[in-house]
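Missing here is one protein chain; the remaining ones are kept as they sit in the complex.
The chains carry the letters A and B, assigned in the order they are written, with residues numbered from 1 in each.
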Amino acid sequence: MRNVLTTTKRWSALTALALSTTLVAACGGGASDVAGEGNSADADTTLTLVAYAVPEPGWSKVAPVFAGTEEGKGVGVTASYGASGDQSRGVESGKPADVVNFSVEPDITRLVKAGLVDEDWNAGAQKGLPFGSVVTFAVREGNPKNIRDWDDLLKPGVEVITPSPLSSGAAKWNLLAPYAAKSNGGQDHAAGIAYVQELVTQHVKLRPGSGREATDVFRQGTGDVLLAYENEALHYDLEHVNPPQTFKIENPVAVVNTSKHLDKATAFVNFQYTPEAQKVWAEEGFRPSDPAVAEEFADKFPAPEKLWSITDLGGWSKVDPQLFDKDNGEITKIYKQATG
Amino acid sequence: MSISTNPEASRPELSPGDPPAVRRLPRRANGANLQVGVAVLWLSLIVLLPLAAILWTSAEGGFGAFWSAVSSPSALASFRVTLTISVGVTLVNVVFGLLIAWVLVRDDFPLKRVVDAIIDLPFALPTIVASLVLLSLYGPGSPVGIHIQHTAWGVALALAFVTLPFVVRAVQPVLLELDREVEEAAASLGANSATIFLKVILPALAPSLLSGAGLAFSRAIGEFGSIVLIGGAIPGETEVSSQWIRTLIENDDRVGAAAISIVLLLISFVVLFVLRYFGARAAKREESAR
Partner (left out) sequence: MTLSRSTQLILRVIASLYIFALLVVPLGAILWRALAPGVGEFFASISTPAAQSALSLSLLVVAIVVPLNVIFGVPTAIVLARRKFRGKNALQAAIDLPFAVSPVVIGVALIVLWGSAGLFGFVENSWGFKIIFGFPGIVLASLFVTIPFVIREVEPVLHEVGTDQEEAAATLGANWWQTFWRITLPSIRWGLTYGVVLTVARTLGEFGAVLMVSSNLPGQSQTLTLLVHDRYTLGNPYGAYTVSVVLMAVALIVLVAQILFDAQRSRVKTDD
């Protein structure tokens, strides 16, 4: 009898303790992870943003600015960052999202096909692309290997860090840039592919999953040059060189039409094109799509000699299947063979 | 809350004079079937069904898809890295595990209790914390100047950390129960310590050593959380199969991920089975020798 009583007493005590701990813990909570910040009790609506790996510096600044506007009052933003392809596939498989911001357009197209994004997402003036960047070479301090142009990457002993195109959007931009340069905008396809082949098989050893992971690997000491978004190099203060011929990176943003906060999400996306938001993006190192703001920040974003864009190559609908299809893309096949 | 003072009154199907054991059985038999059924259902839903789903998915694309996933250069490289590092770590932990178990059982010194308790820490610590813990000491910014992040040594260190308790805890109880008489007899017959150890003690410990090694190896080849920060997933050098599986599933290659998973599971089971078999044989030999 004694056993039963003490057991019951002990277990009720433990259960009470457990319940109270859970209740106490449940009182607080929110998305912000900055020490010292209180609860985000002001947010009546929280939008979930699923983005590619690198735009965190921009979104973390732009979201509070939006919350300060009339339309954005009471709106908080929770964000998830990761490799563009993986994130896109995640949303397709059910990862919750109100707004998506990927590195490359095909990752949005995938969601259009799945019925999660309206077909007219890019019907606006800026075609759904509020900001972008260019492909740059991030090098070691002092640029000891003197890397200035695409041919320098092929010099013996140069290790190039670039992510895997199977998961990363950055990877696609990084490989499209030399492809476009060497093939003269796609006219000499073989030359372009030949360069990519040599680059990937001889000079790429690692397979980081995303642009951010590639930056991390480079910053931790591996590799001689990192192919990256200019905004990454600016954010981490990496010494970087824009090659004379580079590629225009344009990162799409869209609303997920199954969102429970459709009006707020749409307002948030539309806000990105306002001069206010465009300035924030520019300040964080992203090339704004608004021409007036771009003019203002012209010193920060030097114009390369030749800036290729996806339109020159025939658009994503042509380029993505041809070069980056999971099984048959020419560049994907080179990549798989070289690094598995 | 009161127990009936007239047991027969509430249980008419029983006749007085039956021994207690027989009287209990008829009521419980149906209950037991239900209990077994519930246990099986519980296990199936939580453990067996998901594993069966992996098996099914790995076969979805036919043998061709399975084989190409399992024999891709990355998969093979990951197997090579995983197996070599795991075998090495298991061997090291067998040696050190035996040594530590010996010291804990046969020796006595202050703080022994503390050391004994600490051994189980890797069991209780979250793997991601283990990764951080090792990284803070043996990674960049290391206060002791050892920087092995992104190297196979870093992976080996992490695996050694998480598999340390297996061999120690497997050997300890057996060592404790070991009959010292045989050792003393051998000593009185003129055998030196080394001979006694090799011919008397080691064979007696062999089953538990093998069992502990099997568990350690099984854990090592599947380990993920503790190497994810310190390893760096360098293909061919530090990328282990669990990381490759994760890459595959993120790239939406479910069949490939399932196929590699099946291979890992198979290796695990085979090693456990083989070691258990040899352990049982060694145990039988020990018993017949006595």
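Assume contacts are C-beta pairs under 8 Å (C-beta built on N, C-alpha and C of every residue); 3 or more make two chains touch, one makes a residue touch a chain.
Since the structure is predicted, the reported quantities are computational estimates derived from the model, not experimental observations.
Mind listing the chain B residues that contact the chain we can't see here?
Residues of chain B in touch with the missing chain: 3-4, 6-7, 10-11, 20-21, 23-24, 27-28, 31-32, 35-36, 38-40, 42-43, 46-51, 53-54, 56-57, 96, 99-100, 102-104, 107, 109, 115, 117-129, 132-134, 136-138, 143, 157, 160-161, 164, 180, 183, 187, 193, 196-197, 200-201, 215, 218-219, 221-225, 228-229, 242-243, 245-246, 249, 254, 257-258, 261, 264-265, 268-269, 272.
Counting contacts across the full complex, list the positions on chain A that touch the omitted chain.
1, 3-4, 7, 10, 18-19, 21-22, 25-40, 46, 48, 56, 78-80, 90, 93-96, 216
Everything that follows uses one rule, which is that only the chains that are shown with their structure count from here on.
Quick one: report the Å distance separating chain A from chain B, using the average Cα coordinate of each chain.
The separation of the two C-alpha centroids amounts to 40 Å.
Give the list of chain A residues in touch with chain B in this complex.
83, 85-86, 89, 93, 166-167, 205-207, 209, 217, 220-222, 326, 336-337, 339-340
Which bits of chain B are touching chain A when the two form their complex?
Those residues of chain B that touch chain A are 72-75, 77, 140, 149-150, 232-235, 239, 247, 250-252.
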